[in-house]
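Can you read through this structure? Questions will come right after.
A single protein chain has been removed from this complex, and every other one stays in its place.
A, B and C are the chain letters, set down in written order, and residue numbers restart from 1 in every chain.
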Amino acid sequence: MYVELKDINKSYGDFKASKSINFGVEKGKLIGLLGPSGSGKTTILRMIAGLETPDFGEIIIDGQVVNEIPASQRGIGFVFQNYALFRHMTIYENVAFGLRVKKEKKKYIDERVRELLKLVGLEGLEKRYPSQLSGGQRQRVAFARALAPNPHLLLLDEPFAAIDAKVRLELRSWLKEMIEKLGITSIFVTHDQDEAIEVADEIIITNQGRIEQMGTPLEIYQDPQTPFVASFFGQPSFLKDYQSFHSFEAIDNYTEAIVRPEFVNVTKKNEVQKYKSSASEGVVTEVSFRGDSVEVQVSVNGEKLSAKRSLELQPVTVGEKVDVFVYRMLVTEGKRVHLLENQSLHEDSVII
Amino acid sequence: MKKEERNAAITKWVLIGITILFLGIMLLLPLIVVLVQAFRGGIAAYMSAVADEYTIRALLLTLEATLCAVILNTIFGLFASFAVTKFDFKWKKILTTLIDVPVTVSPIIAGLIFILLFGRRSILYEWLKAIHIKVVFAVPGIILATIFVTFPFISRELIPIMEAQGKDEEEAAALMGANGWTIFRRITFPHIKWALLYGIVLCTARAMGEFGAVSVLSGHLRGRTNTLPLHIEILFNEFQYIPAFAVSSILVVLAIFILVVRSVLESRGKKEYES
Amino acid sequence: MKQKRVIPGFGLSIGVTLTMVSFIVLIPLACLLMNVTKLSIGEFIEIITRKRVLASFYVSLMTAFVASLINAVMGMIIAWVLVRYEFPGKKIIDGMIELPFALPTAVAGMALTYLTADEGWVGSLFARFGIHIAYTRIGIIVALVFVGIPFVVRAVQPVLEKLDPSYEEAAGVLGAKRSRIFWKVIFPEVLPTLFTGFGLAFGRCLGEYGSVVFIAGNKPYETEIAPLVVMSKLQEFDYESATAISLVMLVVAFVVLFINNMVQARNAKILNGGN
Partner (left out) sequence: MKKRIVGIQILLLVLLSVMLTACGASSRHKNISIVNVSYDPTREFYEEYNKLFADYWKKQTGQNVEVIQSHGGSGKQALEVSNGLEADVVTLALEYDIDAIAKEGLIRKDWKKQFKKDSAPYTSTIVFVVRKGNPKQIKDWDDLAKDGVGVITPNPKTSGGARWNYMAAWAYAMEKYGDETKAKELLKKIYSNVLVLDSGARAATTSFIENKQGDVLIAWENEAYLSIRDFPDEYEIISPSISMLAQPSVAVVDDVVDYRDTREVATAYLDYLYTEDAQKIAARNYYRPSNEKVLEKYKDVFDLSMQLKTIDDFGGWDAVYKKHFADGAIFDQIYE
């Protein structure tokens, strides 16, 4: 493990920002710290950087406990949420700052700064001031500045929050590429699930100061360990009485069932429904165009479900009676989560 | 709609009229009175009042006290605003309130507390006397009083600016290993230089004109501990109205000069901020 | 020092700050307190409830309040005119606002007295109607208005400048009249700052001495302000009374400052949403 946190606790007054945090990060991995705002993810990042001190617990970087090592000597690059570019310095000076502080040779500084600016694609803008750049360009500067002193660990706090939607998508893949190319261990904080899934090698989900789950995006998506993680992705629907749907295993004392839109198949009466026998009848309550698909809200036995339909299919209309088939659902029982498959899927395979 | 526009125009000029009338009477007229009275006796009388030995000594003392106060308050203002805005610590609110206290303390009381602290009744008095330091009724007392009344002037200008700037930039620099001095010089200072100058100007203005506190601590020793405002009071009390107003006019000119500098600084600062 | 601080220089800056705050503010104030503790509570109450002392508190509070109120209204108008309208000479007027700051209060007091005495340029206009300004409470108010002008204007001005015009446009689109827009949309935005400016002016006016002594007339029960009673108690060698009265004034100043800070903090909270 390159970075390791052991039983980290941190509180601000009465507010507990971190409650016994434990995790490890392998060298070269790109980790996403994901969670709603106030879940303590930024606190974790700032503690690793040394910007905050844990009340309790150890932070280990490269096999060394760094609790007592000041932030500046941890060999960390940090990209701030608003980039914290030095507004009174040119882009060149911004990137060079860390090297100048280290009293590097002038020639080396110049080479390094030009190399980095070339890397992030900002050649020719050396003499500009941060206020003269666009949001995306500023982020690149911040990135270059953080990388300049050759850090072993790169920390990014909400790196895409301050950028508009279109550029954000571009930057995401740019950043991922860049980090992969450099092979630097990186941790970034985000509250955007798509961002985490798309960019991170591994995701750590935080909630109310605790770590809920850690794993690859796929693991977390497919196999949520806690009700929170289960409900965090997508726009899930919540069912109070899931057993009104056919062919699901019964669980006693369950809390609720979580159904993601992609778990649901909605078919018109005149369309073929493979599992007709285990489908339920529902009424369309709302239809909205989502660009690449159609989102359909249906009401089944008094429960509301949301589903997606391809644009290629015949459109459904509000009030129309449709067949609703649920492939699988996540049923929570206290702090546990059960993934229930629709049993007719298995029956089917048996038949075939 | 037309009626509405006409009303708006009327309101505009009425309000402008009120403003000019009010400021004209309250601010401009006193200035004019001073100048008219100063030259009531002709240029020669004016010059002899201004070039008087005691006037010049008072002016020098005023400048000395002002300089001391401005330097110390600048040092203080920089450190205090850096501490208050860039760090979190307990009792911060109390500290900022304490810094602000001198503005609300009546100058008379400001003078009184230093008399109580360093005067003959104080235990410090004998001790100071033994090492031949005079505080009250001597120049140090005047300087102390001046420092006290202008104490928060610079930090007050700096704190809001530094607060608004946040501490991200400093943190970023610190993460890269910059030391305090480098951070201050390269990161913090460029943000506050205009506000600092502005604060210094205000501090200078107030320090030059301080009357109440200095009056309590001065002892009015002619040519020794008389500042310009005290000298004016003395002239006034000597029925020497023309010299009194003549010397006042020096302060008026200084005040106007300070206001001009202030305006220039402000517009410069604004420009910088906008760009 | 459990919490490590990222930005270096905390120790130095807080050290310098605390040292100077202690020496300039804390120790002198503590000294005043210590002098007051020489009195028993009964004696203390007896001193501060003497008729003449109470009367002076009343005069101080009343005149400061009225003056600050006038300043609040005029300050609002002036700030509005300076922010919203363009007219020749605006820059000069804007630059003049700080004059009361730059002009020594003693000079101001002298000039204002000269102007408003029954024979003065302004006083003679009013004297015809039997209104006397100098040497009455009106005179004190005039002096305090002069002293307090910059506070409200400079508090309100930036808020008005920052006020998003889309706000008013939104209200205008909704069909609101100009006056209604002002009272319903702009005024509530400015109100907290107006209050802050009022508080600052009030605090300053309470302690003002230099300009008031010239114009007040200093008649007990009529135009004698609290700082003057302190001064006269001192001249009677009555330290106990002087310090006791000073303490009351200090407490009042603290309360004003405290309320002001609370209003500001609350205001900031509302505007910035938490933190």
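We take it that contacts are C-beta pairs under 8 Å (C-beta built on N, C-alpha and C of every residue); 3 or more make two chains touch, one makes a residue touch a chain.
Every value quoted in this text rests on a predicted model; they were computed, and no experiment measured them.
Asker: Going by the stated contact criterion, tell me the shown chains that border the hidden chain.
Answerer: B, C
Asker: Just name the one of B:68, B:159 or B:252 that touches the chain not displayed here.
Answerer: Selected residue, touching the omitted chain: B:68.
Asker: Can you say which of B:82, B:137 or B:198 touches the chain missing from this structure?
Answerer: In the full complex, the listed residue that touches the missing chain is B:137.
Asker: Out of C:20, C:36 or C:70, point to the residue that touches the absent chain in the complete complex.
Answerer: Among C:20, C:36 or C:70, only C:20 touches the chain that is not shown.
Asker: Which subunit C residues would touch the chain omitted from the figure, given the whole complex?
Answerer: Touching the chain left out of view, subunit C contributes residues 1, 11-12, 14-16, 19-20, 23, 50-52, 113-114, 117-120, 134-135, 213, 217-221, 224, 228, 231-232, 234-238, 241.
Asker: Counting contacts across the full complex, list the positions on subunit B that touch the omitted chain.
Answerer: On the side of subunit B, residues 64, 68, 72, 115, 118-121, 125, 129, 132-140, 143-144, 219-224, 234, 236-239, 241 touch the unshown chain.
FYI, only the chains that are shown with their structure count from here on.
Asker: With chains as vertices joined when they touch, what's the shape: line, ring, star, complete or other?
Answerer: Its topology is that of a complete graph.
Asker: Can you check how far apart subunit A and subunit B are, centre to centre, with Cα atoms defining each centre and the answer in Å?
Answerer: Centre separation, subunit A to subunit B: 54 Å.
Asker: How far is the middle of subunit B from the middle of subunit C, if each middle is the mean of its Cα atoms, in Å?
Answerer: Centres of subunit B and subunit C (C-alpha means) sit 16 Å apart.
Asker: Which subunit B residues sit where two or more other chains touch them?
Answerer: 171, 174-175, 178-179
Asker: If I count partner chains per residue in subunit A, which residues reach a count of at least 2?
Answerer: 50-51, 71 - these are the residues of subunit A that touch more than one other chain.
Asker: In their complex, what parts of subunit A are in touch with subunit B?
Answerer: These residues of subunit A touch subunit B: 49-51, 71-73, 76, 78, 80, 82, 84-89, 97-98, 101-102, 131, 145, 149.
Asker: Write out the stretch or stretches of subunit A touching subunit C in their complex.
Answerer: Touch list, subunit A to subunit C: 50-51, 53, 70-71.
Asker: Spell out the residues on subunit B that touch subunit A in their complex, using ranges where they run on.
Answerer: Against subunit A, the touching part of subunit B is residues 166, 168-169, 171-179, 182, 186-187, 190-191, 275.
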